[in-house]
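Let's turn to subunit A:
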Amino acid sequence: MEKKVLLAIKGLQIEGRSGDAWHPIVKGVDLTLHKGEVLGLIGESGAGKSTLGLAAMGFARDGCRISGGTIDFDGIDLRAASEAERRSLRGKRIAYVAQSAAASFNPAHRLVDQYCEAPVVHRVMAREKAEADAVELYRRMRLPNPEEIGFRYPHQVSGGQLQRAMTAMAMACRPELIIFDEPTTALDVTTQIEVLAAIRDIVRQFGTAAIYITHDLAVVAQMADRIKVLLRGSEVEEADTRKMLAEPREDYTKSLWAVRSFARPEQPPATGTPIVSVRNVTAGYGAINVLTDVSFDIHARRTVAVVGESGSGKSTTARVITGLLPPRKGEVLFNGKPLPPGFSARSRGELRQCQMIYQMADTALNPKLRLRELIGRPAEMYLGLKGKALDDRIRDLLSLIELEPDKFIDRLPGELSGGQKQRIGIARALAAEPQLIICDEVTSALDQIVQEGILKLLSRLQDELNLAYMFITHDLATVRSIADEVVVMQQGVVVERGPKAVLFAAPKEEYTNLLLSSVPEMDPDWLNRLLAARGEPA
Partner candidate 1 sequence: MSNLILPPGITRRGVLKGATAMAAAGLILPATMQRARAEPKKGGVFRLGIGHGSTTDTYDPGLWDQLYVQTFAAARHNYLIEIAADGTLVGEIAESWESPDGSTWIFKIREGVSFHSGKPLTVDDVIASLNHHRGDASTSAVKSYFDPVTDIKADGGNVVVTLNAPNADFPYLMSDYHLAIMPGTDGKIDVTSPDGAGGYIVESYEPGVQATLNRNPNYWKSDRAHFDQLVLLTIIDPAARLNALMTNEVDTIDQVDPASIGLLESRGVANILSISGNAHYTFPMDARMAPFSDNNVRLALKYAFDRQELVDKILAGHGSVSNDNPIGPANRYFFAGLEPKSYDPDKAKFHLKEAGMDTLEVTVSAANAAFNGAVDAAVLMSEKAAAAGITITVDRVPDDGYWDNIWLKKPFCASYWGGRPTEDQMFTTAYQGGGAWNESFWSNTRFDELLVAARSELDEAKRRAMYEEMQQLVSFEGSSIIPMYNNYVMAVSKAIATPEKIGNNWNLDGFRCVERWWMA
Partner candidate 2 sequence: MNVIVFLAAALALFFVIGVAARAAMKTLAPAADKPTFRDMPLTASFGIAVILFYVLVAVFGPLLAPFGEGEVVGAQYLPWAAPHYLGTDKLGRDMLTRLIYGARNTVGIAFATTALAFVVGSILGIWAALAGGWLDQWTSRFVDALMAIPALIFSLLLLTIFGTSVLTLILVIAAVDATRVFRLARSVAQGIVVMDYIEAARLRGESNWRLIRREILPNAMAPLVAEFGLRFCFVFLSISALSFLGLGIKPPTADWGSMVRDNATLITFGDITPLLPAGAIALLTVAVNFVVDWQLHRASGLKE
């Protein structure tokens, strides 16, 4: 089945500006896309996926420039074309679906107004026709109330629906090529399924060619005909999806595939008084109860994973334990003794025992303090270390998190990579010598290989220092690899809890089952099977 080539990129080079200097982002990548074909672009952050995707539209972000190579779209040289010519292609023949639909819809206009903009401005169809067309596409994207959803503002529509509406908008002029830039990354797993299915269907229905950009292998496996792997602006390898999954050639690809192999060994069952015991906690903000009657225990040396989708009350539970949000009802026991509900009423000793690691290391570390102070401060405060003793302790901690003390001790957070920052977060928590560390989505902002490193580190530290972890996450893969016990939450209620092995093997509750089954698997047929099993159109 030889199809006509729609997009041909050759030796593409893109540079980004930092200060006065230009440094390469994309280093001579070739890309060929046929009509109606879906190409998956995969790679870690900084691989140049998005930049390459945008370049397919002849577009470079502010601060970037296309410095070499050719981009040929259906016989048009996009580099040589004038800006007006390129503009006339964009939205009309090449469309774009962004990562976060919530941010990429203009909050000031209704959905249908934004839908109609491209068809009307590009003179593809008149406003009335475009509106009718919108309803049709909304229906095809399986949006609820397709007749009236267009008359809502973006903030009135949920994230999954917005992502579908954005895909519909991209389809408005029936383009020949759509660039999907991580369209489901920001969504919960259960929502992701619906969006993936809708996108796949509409692309097939219209025979649109697509470039599907993501870091999630399991997702791309469902969507793409071919997969191209990028690393730091260069191509690693390219192959048909099934072939790529079955037998990756390059080491880098293999390492990507292997990420999910880490698993913490099974721990003996918990005994004795739990370090933390959450008892019948009800808590909330204003008139709303976010948590209702939540109870669970955390024992020494064990990891309790609190799992749930956004809005399920995972983080609020952490805030109750730390004392940031005093509960309305119930209490938190620490080693069997009730903790004062508010943190300001707790003693230093009590505060020290329970430390926290945050999701966004960027916002969790004061960007103006050097690592020495960031890590040293808890040790200085709680343990009264000073001078040489303090310096030694900071160096020990840095060694413990596998960062070279001499090199890092006087750095600012801004001079670290994402994974290194997260390690500093861990070191800061360790500096207090706590019994419990609450990890709030600590790996979700990181690339998979980096995630792996952090998880291994946490696991090692747990063994060495007898720590208990409360692991808040929405990522079931992470749960699988590190948790001893699992607490499943939905809308502020504990749906189910128990040892990981038991719970994963035989979930009792329907929601747990739904959650578990929604995690994409590295099998091109997974989505089809799942949809079939759920009785939805494939």
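As a working rule, a residue touches a chain if its C-beta (ideal position, glycine included) is under 8 Å from a C-beta of that chain, and two chains touch if they have at least 3 such contacts; residues count from 1.
Regarding candidate selection, all candidates are chains of the complex that A comes from, given by their letters.
Everything quoted here is computed from the prediction, not taken from an experiment.
Of the numbered candidates 1 or 2, 2 is the chain that subunit A touches in this complex.
For subunit A in complex with candidate 2, the residues that touch the partner chain are 17, 19-21, 62-63, 322-324, 343, 346, 348, 351, 356, 358, 360, 363-369, 373, 377-378, 381, 428, 432.
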